[in-house]
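Here the complex is missing one protein chain, while the rest keep their positions.
What follows is subunit A.
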């Protein structure tokens, strides 16, 4: 399954990129598993997702939780808690 992942703020800095396209491995069916896979993939992922409880998620523009399923998703955004205003 091809998927676009976008990163923001310090997640973007630690990943070293704002966006990438990935082939999601079989068995990675929700955002939590995706984050675990990115964490195990390389040192950048390990740094960016060292504290998964601080990661927020939007799938195709909708804010969701780490348990959200990936089925049908085109773009997953991963980012820290927001600090607007």
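In this text, contacts are C-beta pairs under 8 Å (C-beta built on N, C-alpha and C of every residue); 3 or more make two chains touch, one makes a residue touch a chain; residues count from 1.
Criterion: contacts and distances are computed from a predicted model.
S.K.: The complex lacks one chain in this depiction; which UniProt name from "4Fe-4S binding protein", "2-oxoisovalerate dehydrogenase subunit beta", "Sugar transport system permease protein" or "Molybdopterin synthase catalytic subunit" does that chain carry?
M.R.: "Molybdopterin synthase catalytic subunit"
S.K.: Kindly state which of the options A:3, A:24 or A:58 is in contact with the chain not pictured.
M.R.: In the full complex, the listed residue that touches the missing chain is A:58.
S.K.: Determine and list the subunit A residues touching the chain excluded from the picture.
M.R.: Listed in rising order, the touching residues are 6, 8-10, 12, 58, 61, 63, 77, 79-85.
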